[in-house]
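The complex appears here minus one protein chain, its other protein chains still in place.
Presenting subunit A:
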Amino acid sequence: MGMTITEKILAAHAGLEIVKPGQLIKVKVDFALANDITAPLAIKAFKAAGGERVFDPERIALILDHFTPNKDIPSAIQCQKVREFAKAQGIKYFYDVGEMGIEHVLLPEEGLVLPGDVVIGADSHTCTYGALGAFSTGVGSTDLGAVMFTGEIWLKVPASIKLVYKGRLSKWITGKDIILYTLKDLGVEGALYRSMEFCGEVINELSLDGRFTMANMAIEAGAKNGIFTPDEKTEEYLKNRAKRPYQIYQSDEDANYLFVKEYEISQLEPQVALPHSPDNVRSVLEIGEIKIDQVVIGSCTNGRLEDLRLAAEIMRGKKVAKNVRCIIIPGTQKVFLNALREGIIEVFIEAGAAVSTPTCGPCLGGHMGVLGPGEKAVSTTNRNFIGRMGHSQSEVYLASPAVAAASAIAGKIAHPEEVL
């Protein structure tokens, strides 16, 4: 019996010939990360475990991206703790305001997470790096503290499910629409403890930015990881970027899957997740008229250059509707600078949108766009749980940058064609 790409990566990092789903293994970690919310607790755990020096200061990234630039005094204190630790430990990849970007946009961009890696992050959206063919998964702070101490982690090998996407990508259909459509089918626990393996002709067509978006939301189906087989596009993306040598794995023909699903994408319309669950998904054409107060374009899900280009294509020469606040947050400084050079930022500002330095801020109701009671937002982020972006009576609708941009112009949730 063959192995899946996930099983192969885990076996190689556990020093084993083969691994089987359900097996408890101890694996070597290639790269670990934490942010300003999760690192303070991880540092506390690291010290409590007896940690004096981290296992490797070049294999850990600490990114101050959530409540930064510091939103209040407690946030400032949390950042101080991380800053001091990074300095004391000589953490090579410490990112503070000015260099900082949203962790899951930044680390791939910097070539720090690579195919074949085991990446462990104290953030649930660490699963994003599966887009590059890495095994990457989120953990809590105590686990991350233990990883910083030992360079290892215990894991249960997940069973894999195979998701095959057929057909062609039509205009306006993005990785976001495909993953929302998948969540609608699987549900928020449809891949609980599982590995989601994305493949098929649509995936081959999809850009790396689109694949990051899809892998990012594997956790929204409860998955341990989401993964893509590296191809020419992956290699192209990593050229002049990869900071280490890497190894490409792929699933065997006779690998074992819990189940296989096929999705036909050609006729898909843009998808929207209605409150209060990422699997409460409908086509944008089916949801009727929903007036909105705010639009957020950005986050670890959709804060990449391709996302901003798409939004700008729709917003060029138009105005954000009078009663709508449109907030656009490039994922990293590099994304911001490239968008600036391409004239995209100008398009946004001329349309009446607010453009911010990178931050996770509004996605989790932290700052930079918190919602009041009864307010509705269209957001390119990943979660729309009760109170996610602010007041417990506010509502979040998840969509692609195309739908979000169109909605900002229309003042209601809109198909891109409605405003062009």
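In this section, a contact is a pair of C-beta atoms (placed from the backbone, for glycine too) under 8 Å apart; a residue touches a chain by one contact, two chains touch by 3 or more; residues count from 1.
The working rule: contacts and distances are computed from a predicted model.
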Listed names "histidine kinase", "ABC transporter permease", "NADH-quinone oxidoreductase subunit A" or "3-isopropylmalate dehydratase small subunit", matching UniProt entry of the absent chain: "3-isopropylmalate dehydratase small subunit"
From A:His104, A:Lys176 or A:Arg388, residue that would touch the chain that is not displayed: A:Arg388
Absent-chain contact - pick from A:Pro74, A:Gly90, A:Gly343 or A:Gly374: A:Pro74
Of A:Ala11, A:Ala86, A:Val139 or A:Leu274, the one touching the omitted chain in the full complex: A:Val139
Touch criterion as defined above, residue of A:Ala122, A:Ala159, A:Ala339 or A:Met368 at the omitted chain: A:Ala122
Positions on subunit A where the hidden chain makes contact: 24, 26, 37-38, 40-41, 44-45, 48-50, 66-67, 71-72, 74-75, 78, 121-124, 126, 138-143, 145-146, 149-150, 152, 154, 188-189, 192-193, 222, 224, 277, 364-366, 370, 383, 385-388, 390, 392
